[in-house]
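Please read through the structure below; I'll follow up with questions.
Here the complex is missing a single protein chain, while all its other protein chains stay put.
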């Protein structure tokens, strides 16, 4: 991340507010969609978030491997959470484009999505995430482009 | 789709086998992951498949709109099913790259992912899918690159 | 394109100004980079632009096929030009994300990139383009996400 001088209308803070990470932890823990799938917040610090997911028999494709769409959910959500660590409260981020690259199948255990903020802009933010299995093998990788807006639904 | 002359090792059939569509319908209906989310096979014919999903309170983001990761699952799965309509039984398709573009939020009702096969190759296949809401508004669009393999897990 | 009600700060016009297409034609014809490569404006109307490029021996990869990077230039530029047909003069569009899918090689003749605007937003616009060869075969396809800004270099 290249630093940029703060401005009055700049949507990002210089560091996370004192209670921000704890709030994100509660948000993820109570989110109905994350509970449905079993997505957990494993780690969070400024511009970085790790989400975790445990293999389950109802999260697989017909061939028995973890459904690839789950990587997309982990990548998208982990990058959004990484952006939220320093986002000002009056702004929201909305995914504009997400790409997922599939590198290896997962047939059990845990997967971890490590997201990093790549660029914070006044209107556009970028982040990437690497998904690894329990053995540390990179199984997927993705990039997300987000619109930063002041609470409006459509950028 | 540009037609290509069939060869002995060509992984695609000239048209769907008589029971193929019905088998795909049963596969989707009994799939544990699709049942968890409520994904249904709405329509299927040669090189085209439509999947449907109904808005539920546990499929949303914190802002109350349908979680964008679900579009990725619909797009990925619909294209794979469209490829399966003519895939020879001894081959499988594996997602290599998936991108999803987010065009408008969904806050209720049904969404439909219409997938079309763009290119069938001996080893690489491409497809795209448009996701629309009940009113017909295009809410997302995606493209998938798939590896065509003879049952081996890693292309 | 779903229509949206015009607003004071809305960056797009309801239709191209009378001299807009002719201005774009001159812009492309006099552009040094397009002249270097031989890119031409073949057709332009509201929300649609076709660019053309002729195969040359110095536009190839070592294997003798047209360099794939040229498809990216055609796709990016054609979508940008399609957005420009109705963009208000005080705004500019800047590419944020571009993806290119390669479907078939080109070894001679002309290629044409037909671009269509998919979504116009206040800050984000989307478009897609199909590249075909002289015989009409789809050889590449791409999607671009653009930031719409009021003349500022970094969104």
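Just so it is clear, A, B and C label the chains in written order, and each chain counts residues from 1 on its own.
Basically, contacts are C-beta pairs under 8 Å (C-beta built on N, C-alpha and C of every residue); 3 or more make two chains touch, one makes a residue touch a chain.
Worth saying up front: this structure is predicted, and the values here are computed from it rather than measured.
Contacts of the undisplayed chain with visible chains (whole complex): A, B, C.
In the complete assembly, the contact with the undisplayed chain comes from C:67, out of C:25, C:48 or C:67.
Take subunit B: the residues that touch the chain left off the picture are 96-97, 99, 121-124, 145, 147, 149, 154-155.
Although one chain is not shown, part of subunit A still touches it, namely residues 2, 99, 101, 103-104, 118-119, 126, 137-138, 141, 143, 145. Summarising the interface, subunit C meets the missing chain with residues 27, 31-33, 35-36, 57-63, 65, 67-70, 72-73, 76-77, 92, 94-102, 104-105, 153-154.
Everything below uses one rule, namely that only the chains that are shown with their structure count from here on.
For the touching copies subunit A and subunit C, the fraction of interface residue numbers used by both exceeds half; the interface is of the same-residue type.
A rotation of 180° superposes the C-alpha trace of subunit B on that of subunit C, rounded to the nearest 5.
A centroid comparison over C-alpha atoms places A as the chain most distant from subunit C.
For the pair subunit A and subunit B, the distance between C-alpha centroids works out to 24 Å.
If you average the Cα atoms of subunit B and of subunit C, the two centres end up 28 Å apart. The set of subunit C residues touching two or more other chains comprises 99, 145.
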